[in-house]
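Got a structure for you, questions after.
One protein chain omitted, others in place.
Right after this comes subunit A.
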Amino acid sequence: MQPVAAPEPAKRDPAPTRLAYRLHRLWLTPLFRSLLRVGLPSFCMVFAVGWYLADQQRREELGLVFSDLRRAIEERPEFMVKLMAIDGASGELDQDIREIVPLDFPVSSFDLELEEMRRAILGLDAVAGAGLQIRPGGILQVSIQERIPTVIWRSRDGLELLDGEGHRVAPLGARTDRPDLPLIAGDGADAQVAEALALIEAARPLAGRLRGLVRMGERRWDVVLDRDQRILLPERGAVEALERVIALDQAEDMLERDLMAVDMRNADRPTLRMSPEAVEELRRVKTLETGAIKG
């Protein structure tokens, strides 16, 4: 029989103790194992991070360190923008753009809000399109598509230059500054610049006499010639009406006569208004004719 009293261990027993055996079995349990190998480290990590960040001051310090690091990277010379190059803008517009995009170079390209700057530049009247691009070498390239003034609009506020779409380009001091451009006037004329241009194109035979176009009641055009002659055009088919008048003029020299207005508003019934002197003259001539006949 084995000694009942605890025998002194002569040699190391190769058998695992009950505890070791059970722990080994526990360790081989898949759930326990995954818990210990994944669950415990992840819990420790989350706990440690949470404990570290629980302090307000540490959080702020961490944020500061992070933003410093970010700043340091942003301000590397590779990312710095040193000058702004503006293409396609005239001298005045160039000045305007530099005014509304106030940048004190050098500035980091991370700080440039290109989209916002583009919106601001597009807000300028004289700018039709703008593209902003940071080119290698630290250059902020601004490509401008300028609006080209095609017509002068005399509004209640003064003279203004408009482009072909009726968009305001710039104010104008005096009509004589741009004698090459046609003049339009009247409220709402700027909304119908395209039609006005078509009319002016159609009125080319009258170019020498054309003073300008007047928008009447924001619905139709009057062509104003010198000697205060007017051609009243209908709302629709204005160009055709004008062409009819011009054809009449070319055939009969109508406009050379003492007319005050050619009323084309009703296409079926074109009307001429003569000046009072001319009416008087006509009447006299008629009287003479009738007198002569009677007489």
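Criterion: contacts are C-beta pairs under 8 Å (C-beta built on N, C-alpha and C of every residue); 3 or more make two chains touch, one makes a residue touch a chain; residues count from 1.
Keep in mind that, in the parts below, contacts and distances are computed from a predicted model.
Comparing "protein-glutamate O-methyltransferase", "Biotin transport ATP-binding protein BioM", "Cell division protein FtsA" or "Amino acid/amide ABC transporter membrane protein 2, HAAT family" against the UniProt entry of the hidden chain yields the protein name "Cell division protein FtsA".
Which of A:His24, A:Arg175 or A:Arg204 touches the hidden chain is settled by the complete complex: it is A:His24. Within the entire complex, the positions of subunit A that touch the omitted partner chain are 1-2, 13-16, 18, 20-22, 24-25, 28-30.
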